[in-house]
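Shown here: the complex without one of its protein chains, the others still in place.
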Amino acid sequence: MVESPAAGVRPAIRERERVTVRFAGDSGDGMQLAGNRFTDETALYGNDFSTLPDFPAEIRAPAGSLAGVSAFQISFSKRQIYTPGDAPDALVAMNPAALKVNLRDLTPGGLLIVNEDAFTSGNLKKAGYTSNPLTDGSLSAYRKITAPLTTLAVNAASETGVNAQQAERTKNFCALGLVYWLYDRPMETTLGWIAEKFKSNPAIADANVRSLRAGYDYGETAELADEHVRVAPAALPPGEYRHITGNEATGLGLLTAAHLSGLPLFYASYPITPASDVLEQLAGYRRFRVRTFQAEDEIAAAGAALGASFGGALSVTGTSGPGLALKAETVGLAVSTELPMVILDVQRAGPSTGMPTKTEQGDLLQALFGRNSESPVCVIAPATAGDCFYMAIEAVRIAQQYMTPVIFLSDTYLGNTSEPWIVPDLEALPRIEVQRRTDPEGFQPFSRDPETLARPYALPGTPGLEHRVGGLEKADGSGEISYDPENHQRMVDLRAEKIERIARTIPDVEVDGPQAGDLLVLSWGSTHGAIRSAAEQAQAEGVPVSTAHLRYLNPFPTNLGEVLGRFQHVLIPENNSGHLLLLIRARYLIDAQGLNKVTGKPFTAVEIAEAIMKLSEKISDDR
Amino acid sequence: MVESPAAGVRPAIRERERVTVRFAGDSGDGMQLAGNRFTDETALYGNDFSTLPDFPAEIRAPAGSLAGVSAFQISFSKRQIYTPGDAPDALVAMNPAALKVNLRDLTPGGLLIVNEDAFTSGNLKKAGYTSNPLTDGSLSAYRKITAPLTTLAVNAASETGVNAQQAERTKNFCALGLVYWLYDRPMETTLGWIAEKFKSNPAIADANVRSLRAGYDYGETAELADEHVRVAPAALPPGEYRHITGNEATGLGLLTAAHLSGLPLFYASYPITPASDVLEQLAGYRRFRVRTFQAEDEIAAAGAALGASFGGALSVTGTSGPGLALKAETVGLAVSTELPMVILDVQRAGPSTGMPTKTEQGDLLQALFGRNSESPVCVIAPATAGDCFYMAIEAVRIAQQYMTPVIFLSDTYLGNTSEPWIVPDLEALPRIEVQRRTDPEGFQPFSRDPETLARPYALPGTPGLEHRVGGLEKADGSGEISYDPENHQRMVDLRAEKIERIARTIPDVEVDGPQAGDLLVLSWGSTHGAIRSAAEQAQAEGVPVSTAHLRYLNPFPTNLGEVLGRFQHVLIPENNSGHLLLLIRARYLIDAQGLNKVTGKPFTAVEIAEAIMKLSEKISDDR
Amino acid sequence: MTAKTEASAAPMLTKKDFASGAETRWCPGCGDYAILAQTQKMMPKLGVPREKIVFISGIGCASRFPYYMNTYGFHSIHGRAPTLASGLKVTRPDLQVWVITGDGDGLSIGGNHLLHALRRNIDINIVLFNNRIYGLTKGQYSPTSEQGKKTKSSPMGSIDRPINPISVALAAEATFVARSLDTDPPHLMEILERAAHHRGGAFVEVYQNCNIFNDGAYRDFTDKAVRRQRMLYLEHGKPMRFGDNDELGIRLNQLEPEIVRLDEEPTAEILTHDQHRADPGIAHLLARMSYPEMPVPVGVMRDIEEPIYEELLDGQIDQAVATQGPGDLPALLRGDASWRVT
Partner (left out) sequence: MTAKTEASAAPMLTKKDFASGAETRWCPGCGDYAILAQTQKMMPKLGVPREKIVFISGIGCASRFPYYMNTYGFHSIHGRAPTLASGLKVTRPDLQVWVITGDGDGLSIGGNHLLHALRRNIDINIVLFNNRIYGLTKGQYSPTSEQGKKTKSSPMGSIDRPINPISVALAAEATFVARSLDTDPPHLMEILERAAHHRGGAFVEVYQNCNIFNDGAYRDFTDKAVRRQRMLYLEHGKPMRFGDNDELGIRLNQLEPEIVRLDEEPTAEILTHDQHRADPGIAHLLARMSYPEMPVPVGVMRDIEEPIYEELLDGQIDQAVATQGPGDLPALLRGDASWRVT
C-alpha cells in the first residue's frame, strides 16, 4: 500500500505570491492533461490563475521531434492576476525536444524539472542536441531536478498488472505528482478524476494513481526542501466559480443569448483553427435545440447564416481570418439587406495561412473595411476569456436591436487561455428584446425605427408582409430597387448613422488609474490582461499610468474622444502593426504611439511595463 | 438628289467656348452610336472633348420605359477640358422616358431637342407622364426644338427602298444630322463610317445617309438660326490623337506592358460589370499571343493568375468591388509568397451588389486592408481615361520589380469616359526590367535584393532551383516553414518595408497652383478631372486654391507629408465616405476635411468649385 | 409532413395573387417571362399560403425572378442562393423554399453550393434557367455554352467543354432531377409542380431562350414543328418513344442508348422509363443524350425518396432531448468542475 503523502512529515515550506509553471513534453506525453489536472486542483485550492496551452502545429509530429512538442502553462497566485504569466518560474521538460523548445522562456535561475530517462541519445538527436544538456553544463544557470520519471512511473504502475506500454504512459501523472508536491497542492480532485475517467478500467486507474503518488513521494524523499513552495489562496470575490477558456465562453455566451432572446440558435461554420472548437462545442448542444451546420466552405456558412437570419433565427457564423476574408461579400449583403447576424472571428497569425496555431490581432481593419464600398458593420471584441461570454451576448443584442451584422473579434490566445470565472446567474442577465413586425398596415420593409434606425423585421410566414430584399440599392422606406442618386447617398448615410447610433447603447470607456495625466495605455481585445498587469507593476513602482480598454471598436464609446483628451500621451499596444492606432489617430488627430508585437505570441506584462517605463521616463525628460 | 448641306446658305453663327450635349433615348434608339459618331467628328474637327455614356441598368428594358433609357454625353471645347461637363447645354430626347430621366440635369434655360413623334399617349404613359410636357407648359424654362424626327427619318429613308422598320431605325442619324447642323460640325467621317459599316447593305447605308441629311436640312430650314453655334478647334499639343476610354486604355496598357517586359500576358477574370470590357478586349488580342482565361469565379481567376505568376507570366486578374472581396484570400497568398500580380478593380457603387452600372471610389480601404492580418500591397489609381494606360504599365513595373501584388483602382466613370489621347510612342516608353534567378549557387528563395527587398524570381523549368513556396510563414532567407516568433516579426516587417521602398521609384506628388498657401485640394483616382476644372474656375475667380493628385495610394509619394505641411487647409473630395481622408489624417495628423459624394455619379466641377469657395470664404472669415 | 409546408384552409389563390406587381425588367421576348407565368400559375395549385413561400436567387437575369413573385423573396449574391436557402430551410422547415438560378449563377460561381445543397438532400426546389449564356453581363459564354461558341469573351469560339447540369445533379445524388423548357408551358408547369411536391432536394433545369445574346439556342429541337421528332418526353412507366407517331424508341445497345425505328422493328426492346430507380445509371445516360445524334429528353429523370437533411437534424435534437433531457442551461454554465469561493 502506498502511504498517503498528506500524512508524511513535511519539511519547511516557503510562501510565494505567484508562481508560473509550464508542463512541456511530446504530443503523446499527456501534458495538456497534466496541466488541466493541475488547473482543477489549483482552482479548488483557491488561487487565482490563468492558463495557456501551446499546441504543436502538427497533428502528431514524429515522437521526440521539435515539431511535436506540446506545452501547457499555468500561473497561479494569491492575488488577482490577468495573464498566464510572462516567463515560467518552473519548466517540466519530459524530453529533450521539450527542453529545447521551451528553455528560452524559463526565467533566469528558474527551476527545471527534467525527465532524465528521456534523454537518450536518440531523443537528443531528434531534438538537435549534439551533447547532453543535462551533463554538459549548459543548464548551469538554472536550478534543476533531474528525476527518472519514466522509471518511477513504470515501477509504480507495473504493480497493477498493466502492460509495459500502459505503465509507461502514466509518466505524466508521475510528473504531476512531483509538481503537486513542489507546490504543496492537494490531489483529491485528480484522484476523483482518475477514478471517473478510467472507471471501466480499474487497473489503468490504479496505475495512474500509483504513478501520481510515486511522483509525489519522489518530491518528499529526494531532498527538494529548497524547492518546496506554497502559494496561498487568493481572496477572490465570493461566488461559484468554474474555469473557462475564451472559446468555451463564446459558445456558452451564444447559447445563453439564444435563451435570453428566445430565439433558436443556428451556428454555421466551416472548420478552421482556432475557431473549430466553437463549432464542436455547439454541435454537442442538440439537447438545447441548437442547430449546427458544417458548410462546404466559409462562404456557404455565411450564406446559410444569413438565410437563417431572414427566417428569424439567431444566426452566427464562426471562422478565423482567412475565412473572414471569404465571408466578406456575404457580410456586405447582410449590411445591404440589414439583417442581424453575428460573425465570430477567432483571429490567428497571418498573412495568408500564416501560423494557424498562433495568436494575432490582425483582423481589425479587415473587419471594418474588408468589403466593397461603404459597408459599415458593428465590431466588438472581448477582453478576457470570461468576457467572451458577455460580449457574445452583446453581439447578439446589438445585431437584433440594430438589424446589423456584428463582427466579434476573439483570437487564438483568448480562445485557448483559461481563467477562473464566476458562474453567471441566468436570472440576473437582461433579456434580449427581439422586434418582429406583424402588422401589414403601412408596412415598408425599409422604414426605420426613429431611435435605432433599425428597419422592421418581418419574417417569412407572416401573412401580408410578403416582400423581397436583396443586394441592389433600395429606396429608402419602400425597399424597391432604386438607382436614384440622392436615394443612394441617403441610404449610405443611413446605414452609417445606424451603426453610429449603437454607441447610444454601449457603456462609456472607463479609465483605470488616474483619470487624467501624462500617459494612457489604450487597448482592445486580448491584450487586456498583459496591460492590466503591466500597469499594476508600473503603478507599484510609482509610475502614474492609466489604462483604458475598448470592447467596442465600431462604434467607439461616445466618451472616448473626451477621455483621450485628458492625457498628454497615448500608447496603444497591439498584436498587429497598428490597427487601432490608425483609427484613433485618424479620428482624434492625436499623436498616439503604437507598441506593436507581431510574433504570434501575446504580449508579456514585462514587455508592456518596459514600454510604459520608457515612455514615462521620456515624458519626464521632455519636461 | 439631296443637296449637300455644306453648300447651303448659312445664317450667322455664334461662337461658344464650350458646349455639352447629351443624347438620350430608348436603349433601342441607337443613342450610343449617335454619340460616338458625334465624338469622332468632334475629334477630327479639333476640339478637346470628354464623353460619358450612361447605360441603363437593364439589358433591354421594355421599350419606352424609364429603366430602358440610354444616354451619351459629350462636352467639347476650344480649351483643354477635363470632364464630360457638369450639366448639358443641350439635351436630345428621343422619347418621353428619355426626357423624364434626363431633364433634371439640363442647365436652366438649356436647349431641348425633342422627337415629337415619340410623344404618343402610350409612350407618355410608360414614362409616367399624365399630360404631355411638350404642350402642358412644363418645359417653359427651356429653349425647345420639337422636330418630327421619326417622320423626317422615315420619309428620307423610305426613298431607298428599305422597309418601314428599317427606315424608322435611322432616326438616330436624323437626330445626329440636326445636332451636326446646330453645332456646325462636318459630317465626313460619319459618312465614311456609314459606308464602311453597311458596305454589305448599300440600301441601309443610303437610308442612314439620307436620314442624316434630312436632320441636317431640318436645322437649315427650320429657322433655328438662334441656336446655331460654333465651338472653335482647341489648341491641343501637336501629335497623333485618338479617343480612348479608361477601360480601353487599361487593356492597351497591359498589352503594352507585356511588350515592354517581354512577358506573355495572362488575363484571368470572371465577367462583372464594369470590368468585363477589359476581358472582352483582351480576348480579342489572340494575335498578340494574349491568353485570356474566363474562370468559374473570381477566386479561380485570382488563383489562375497567381499560378501563372509562379510560372513567370505577366499575370493580371480583373474585377469590380464584390469580386475584389472574393479575391482577398488569394491576394494574401500572393503577398505571402511574394509573387508579382496585378489586380484590376474597376470600382462600382456598393455596398453588396449596389448599383452595378454606377461609379464609386469605395474600394480604397478594401484594397489596403481587406485581407487577414498584416498583408500589405501596393495600390495605385489612374487619374484619367488616358492615364489608365500609363498606370497599367506602372502596375506591372512595380509588381515585377518588387515581387508584389499591385491593386489598380479604376472605376466605372473612368472606365467608360472617353477623351482625346495622344497615341504613345512605343519606342519612347521605358522597358520593364524583369529579374530571373538562374544560378543555383547560394540560391535562397526568400533572400532579398538589398535595394528593393524583392526576393529572387526562380521559375519552374530552371534546373537546380527547385523549391517550394506557400502561405505558411517562411523563414527569412531559406523560405522553409517557420513558427519562430522573431522570424515572424521580421517577415512582417520586411513585407511592410518592401512596399514602403516602392516609394523610392515613384514620382513626387506635384502641386498645381500656388506651392503653399491656405487651401490644397487633395485627390486620387477619377475625381481628377472635376477637381482640375473646379480649381481653374476658382483660380479664375481669384481664389488661390492649389490641387495635388495622388496616383500612388500605397505607398504615398515620399514628399506628401512635406507638401501637406505647406498648406493651412486640406480638402479631400472623394466618391466615398472618406477613405483617403482617413489615411491622411492618421498618417499626417492634419485636420483634413472630406467632401464626400456617394450617389453613384462623379463629381461635377461646380460641386467642387462651390466647396472650394465656401471653404476659402470660411478661411478668410476665420482670419 | 414536416418538410413540405402544409396546405392551409385559406381561400384558393389565383395566378394573379402571386404577381408582386413590380415591373418586370427582362428584355421583351425573353424566355424568363414564360417561366414566371407558369410558376405563378402553378403556385395556387399547391395550396400553400403565399407567406409560407420564399424565393431565393443569386445574380443574373434569371435571378430577378423573386422580385416578381408576391411571396417572400431574397435576391442574394452571385452563386450563393443555395446556401441561403439551406440555412433558411434548416431553421424554418415550415417554409417552402425555392432557389432560382442561372447557368452562370448556379454552375459557374455557384456550382459547389448547388452540389452540396443537393447532396445534403435539403428539401428545397432549385430551378436553373439555362440559356447557355451570361445574360445580365451582356453576353459572355457560360459553363453550359457549347464548345466553339463565339461570344463577347470568346471571339474565336469558347474552348471550354460545357457542363451538363443534369449530370452534376445526378453526381450529387439529387433525389429529384428533371428538365423542362420555356416554350412548352404545360410541361413546364407540370414539372414545377412535381418539384414542389417532391420531398427532398429537387433540381429542375429549364431550357430558356435569351433572345438578345443567345437567340434560338434550343430552336433546332424545341421548335413546335420538330419537337416530337427531336425531343423525348419522359413519362414514368412508359416506354421511351418519340416521333410524330411515336414511331421511334430508345433501346440500349452495348449499354449505350440508340434510336430504333419501331415501324421497322416493332418488337425491339424499348427502355421503359423508371423515375424511381435508386441507381442513377439510366438517368446518366439520358442526361447525356443530345441533339442531333439523339432526341433531347425532358421530364423527370429521377424521383426517389431519401431521408431529408432538416428532418435528420431535428431528429437528432428530439433524440438528444429524449435521451439526455432538455438542456439545463444553468447546469451547463456551471460545468462539471465548479467550486465556491466564500
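Details
Here the chain labels run A, B and C in written order, and each chain numbers its own residues starting at 1.
The rule we apply is simple: a residue touches a chain if its C-beta (ideal position, glycine included) is under 8 Å from a C-beta of that chain, and two chains touch if they have at least 3 such contacts.
Just so it is clear, the model here is predicted, and its values are computed rather than measured.
One chain is not depicted; across the entire complex it touches A, B, C. From the options B:V114, B:A156 or B:A268, the residue with contact to the chain not on display is B:A268.
Considering the full assembly, B:L333 is the residue among B:L99, B:L333, B:L364 or B:I506 that touches the omitted chain.
Of the candidate positions C:G31, C:P143, C:G249 or C:P295, contact with the unshown chain belongs to C:P143. For the chain missing from the display, the contacting residue among C:L13, C:L170, C:M189 or C:M301 is C:L170, taking the whole complex into account.
Touching the omitted chain from chain A are residues 58-63, 65, 67, 270-273, 276, 279-280, 283-284, 286, 292, 294, 296-298, 322, 352-353.
On the side of chain C, the interface with the absent chain consists of residues 108-112, 115-116, 119-121, 143, 156-157, 159-164, 167-168, 170-173, 252, 255-256, 279-282, 284-285, 288, 306-307, 309, 312-313, 316, 319-320, using the contact rule stated above. Interface residues of chain B facing the missing partner chain: 40, 43-44, 46, 189, 236-244, 252, 255-256, 259, 264, 266, 268, 285-289, 291, 293, 295-297, 299-313, 315, 329-330, 332-333, 337, 423-424, 426, 460-472, 480-481.
The working rule: only the chains that are shown with their structure count from here on.
For the pairs A-C and B-C, the count of C-beta pairs in contact is higher at A-C.
Rounded to whole angstrom units, the spacing between the C-alpha centres of chain A and chain B is 47. For the pair chain A and chain C, the distance between mean C-alpha positions equals 45 Å.
Multi-chain contact residues of chain C, defined as those touching 2 or more other chains: 59, 75, 77. Shown for chain B are the residues in touch with two or more other chains, namely 322, 352-353.
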